[in-house]
Each structure stands twice: as structure tokens, then as C-alpha cells.
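In this view, the complex is presented without one of its protein chains, the others remaining in place.
Right after this comes subunit A.
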Amino acid sequence: MSTPARKRLMRDFKRLQQDPPAGISGAPQDNNIMLWNAVIFGSYIKYGSISYSGFFSGWDCSPDDTPWDGGTFKLTLQFTEDYPNKPPTVRFISRMFHPNIYADGSICLDILQNQWSPIYDVAAILTSIQSLLCDPNPNSPANSEAARMFSENKREYNRRVREIVEQSWTAD
């Protein structure tokens, strides 16, 4: 029953509880350690809010003008028995408007694909996604409308993001 993947996920959970990075939370679903629910809080998407440093560099959101402020974005993480040698499948359940997030909620992020390393854990994945929210990579657009708006019309982009944020309060 206790495979290396499950053992490791137990440890991930323990570490996440003992030393939770700011603005994220996550836990396995009842009686299924392979499927996790997680939440990323938009209020913590600020310069310097990431305690889990070391894996990323370049952080250029200023604290005042992040449009993600106040949002609560829900995700699921589906792990396989290959974890941690293979990344989990991560999807947003909440509706999103972001250059690197597809309409179905799946995420275009290098560390979830070819740059994955078995050293990453759940906390690292979630903090990476958190940082992606205000630091999109417009060169690999998953949502071309969002990508175009992000580089051409920041005002409109921010308005659309704030719409999403408001929706995240009412969605169940």
C-alpha cells in the first residue's frame, strides 16, 4: 500500500503543514493521497511574499498593482505512482484569465513539463504557480487573448483579471 510515491506525498503534506508558504494551502482529498485540492490566495501575490525561494529568479510585480489581490483560486493536483519522478497533472478549477492557463484550467509551466525535477515538492509546485500568476510568459501563450492583452493593453488585462477575482468569491 505504501509505495514510494505515497510515502513521499505524506512527507510533502507534513512539510506543507509544518512550514506553509504564504498564500497557498493544499491537502490530499479524503482517503485519496494521490489527488490533492489546493488554493492559491491572490492577496499574497506580492513582491517578497515567496518564502520558498531558490527555484526562481526575477520577480517584478510591485506590491500595489497586482490585480490578483483578493482572489481565491482553486486547483487540483493529480499524482501518479511515478511521483516524484514525474510531475503531477495540475489544473485550475476556478475560471482563470491568464496568458499561460488554458481554457480548461491546465497550466503551461516549464517545471510541470520538461523542466521537472524530482526535487520539487507540492509546496514548490504551488509557489511556482503563484509566481506565474503575476509574472506570465507571453511567449508561450495558452490563452492568446490574454497574452495579447497582457502585452498590448494592460489596463484592459487588469480589468479582466479583476473580473476573474470577483468570480472566484462567488464560485462554490
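One rule holds for everything that comes next: a residue touches a chain if its C-beta (ideal position, glycine included) is under 8 Å from a C-beta of that chain, and two chains touch if they have at least 3 such contacts; residues count from 1.
What we mean here is this: contacts and distances are computed from a predicted model.
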Missing subunit (named according to UniProt) among the choices "DNA replication complex GINS protein PSF2", "Large ribosomal subunit protein mL50", "Glutamyl-tRNA(Gln) amidotransferase subunit B, mitochondrial" or "RBR-type E3 ubiquitin transferase":
"RBR-type E3 ubiquitin transferase"
Could you tell me which of A:32, A:78 or A:115 touches the chain that is not displayed?
A:115
In the full complex, which of A:17, A:32, A:85 or A:113 touches the chain missing from this view?
A:85
Listed in rising order, the subunit A residues that touch the chain left out are 4, 7-8, 11, 15, 55, 82, 84-86, 111, 115, 117-120
